[in-house]
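A protein chain is absent from this complex, but the other protein chains hold their places.
Naming follows writing order (A and B), and every chain is counted from residue 1.
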Amino acid sequence: MKRSITRLLMAPSVILLLIWMIVPLSMTIYFSTIRFNLLYPGQNNFVGWMNFEFFITDPGFMPAVLNTLILLISVLIITVVLGVALSALIDKPFFGQGIVRVLLISPFFIMPTVNALIWKNMMMNPVYGVFAWISQSLGLEPIDWLSDFPLMSVIIMVSWQWLPFAILVFVTALQSQDTEQKEAAQMDGANGWHIFRYLTIPHLARPIAVVVMIETIFLLAIFAEIFVSTGGGPGYDSTNLAYLIYNQALLQYDVGVASAGGLFAVILANIVAFFLIRAVGKNLTV
Amino acid sequence: MMTLNQQRKFKTFVTGAFAWLIALLLFFPIFWMFITSFKTELQAISVPPSLFFEPTLDNFGIVQERSDYLKHALNSVVTSFGSTLIALLIGVPAAYAMAFNPTKKTKDILLWMLSTKMLPAVGVLVPIYILSRDYGLLDSRTGLVIIFTLMNLPIIIWMLFSYFKDLPKEILEAARMDGASPWDEIVKVVLPLSIGGISSTALLSIILCWNEAFWSLNLTASEAAPLTAMIASYSSPEGLFWAKLSAASTLACAPIVIFGWFCQKQLVQGLTFGAVK
Partner (left out) sequence: MSYLTITELQKHYDSYHALRGINLSITEGEFVVFVGPSGCGKSTLLRTIAGLESSSEGSINLDNRDITELASSKRDLAMVFQSYALYPHMTVADNLSFALRLAKVPDSEIAEKVRSVSASLQLDPLLDRKPKELSGGQRQRVAIGRAIVRQPKVFLFDEPLSNLDAALRVQMRLELARLHKKLGTTMIYVTHDQVEAMTLADRVVILNAGQIEQVGTPLELYRQPNSRFVAEFIGTPKMNLIEVSDVTRQDEQLSLDIGVGKIAFPNERINGPVPGSIKLGIRPEHMHLVPEGGDISGKIELVEHLGSEAYTHIQLDNQQTIIVKAPARSNIQDGQLVQIKLDLDEVILFNESDRVISKLAEDVSHA
């Protein structure tokens, strides 16, 4: 096929994505250098780095960066480790395998807002929640999850949502694992753990890279769960960058600072992406 | 002593029981939400939680009345299916071109596309908000469809690309030798052969759109709000309306959960992202 046809076929995607990337980004860059508060319209003078200074010196800034990273890394670890274990567990046939699979992946279909509302109210509520009731039945003091462990609560919600995705991808990958290879290993005297450790895990290396990559894209932008459940609090304890910027923009109407923060988020995402894309890029067969 | 066969059976039993236990634990919140939606508000907050009660359908009626569930559900359907369809129409040709006519730059282009997905939405919230406002796309389904399309396009292209990549090249060459034009080749050979991958891509995209919350919350109000945004209105702290909340949540999730269950096999087959050989 001719080069020109190839170009033609790719053009719509490339052009749209280019616009999608460049236009808002350059606007963000522009806004970040001017004074731009919706409460004081018309006073849009150039202010240089001031918005950045303002954003970085915000008391919420450091906690937000840390929370973003902690959230990202904990959820990645939880979902990948449990995902590998569970998908290996349900790989061999057993009674009701199909139903178990459906149950396991269901949380992925639940929208983040609902996810947060179920957990916040029906699970984690210190008085009426299921957890509280379990604690009480065991004779323990119920925990007020959202106030005492806000970030952990968010991590639980998000992991619950993304674990099924990891399971889905790993189950798909395991289906393609060579059974003859496993049989050969068994003939060589390998037990279940050996097979898991030396055959299954290496076989899953690329799917793991893929899961990490895709989850990272979404985890860096976690918003709805926090918005609906903790509202970023108490204090800044469960505020991540996305939520902090949202706060600036829509609650304090300071577009300039929000844009500076947005750029900061872009930079952070790019730092993470740089490593990730390189790792996954190596695994992409082009 | 157990025989080898018994041992094996025992092992299967233990794994099975364990898997069931975990699956039930992970599914419990959904189950609980479902159950609660049939309770009265009082039963919903009773301690200890009541498992046996007389189910009522009142909550669903109230939800429809209070927030016009059907309108929001329609918004969700239109935006997720619409944007998925458009993204496929744009993405299939691109993925096809990259998979079957790779150049040295193909890999870079693909990674660049993925990296646009790395741009955090908050980073561009304000400009998008302002642009939407200026073009009259705020609180409109068109606006959401455009955003959803662009948002998922990189992942869609990537999935399709890795799927096309795995098609045996010789079959396409055979078609070419048989006199197939590029168009014939796509329509009569590539699409039928990759129907599994395309439907699984479409499924994932629909699920992601259906559950998208950031743009839905920030760019829509009453008119175009999809279900994710409707639910957020139930998060208000005052008052404990768990039964109604559960009913609303059940209504919001049921379509996509059931859809997902039906297509589970399909989804599992397609989610390889080229990571499996």
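The criterion applied here is as follows: a residue touches a chain if its C-beta (ideal position, glycine included) is under 8 Å from a C-beta of that chain, and two chains touch if they have at least 3 such contacts.
Predicted, not measured: the structure shown is a model, and the values here were computed from it.
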item: Shown chains touched by the chain that is not drawn here; value: B
item: Contact residue for the chain not shown (choose from B:Ile62, B:Leu131 or B:Ala175); value: B:Ala175
item: Which residue of B:Val47, B:Leu193 or B:Ala254 touches the chain not shown here; value: B:Leu193
item: Touch list for subunit B against the chain that is not drawn; value: 168, 170-171, 173-181, 184, 188-189, 192-193
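Basically, only the chains that are shown with their structure count from here on.
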item: Euclidean distance of C-alpha centroids - subunit A vs subunit B, Å; value: 15
item: Contacting residues of subunit B [partner subunit A, same complex]; value: 12-13, 15-16, 18-20, 22-24, 26-30, 32-33, 36, 45-49, 90-91, 93-94, 96-98, 100-103, 106-107, 109-111, 113-128, 130-131, 150, 153-155, 157, 162, 165, 182, 207, 210-211, 213-214, 217-218, 227-229, 231-232, 234-235, 240, 242, 245-246, 249, 252-253, 256-257, 259-261, 264, 267-277
item: Residue ranges of subunit A in contact with subunit B within the complex; value: 1, 3, 5-7, 9-10, 12-14, 16-17, 20-21, 23-25, 27-28, 31, 86, 89-90, 92-97, 99-114, 116-123, 127-128, 130, 132-133, 136-137, 160, 163-164, 168-169, 171-173, 175-176, 206-207, 209-210, 213-214, 217, 220-221, 223-224, 227-229, 241-242, 245-246, 249-250, 255, 258-259, 261-263, 265-266, 269-270, 272-273, 277, 281, 283-286
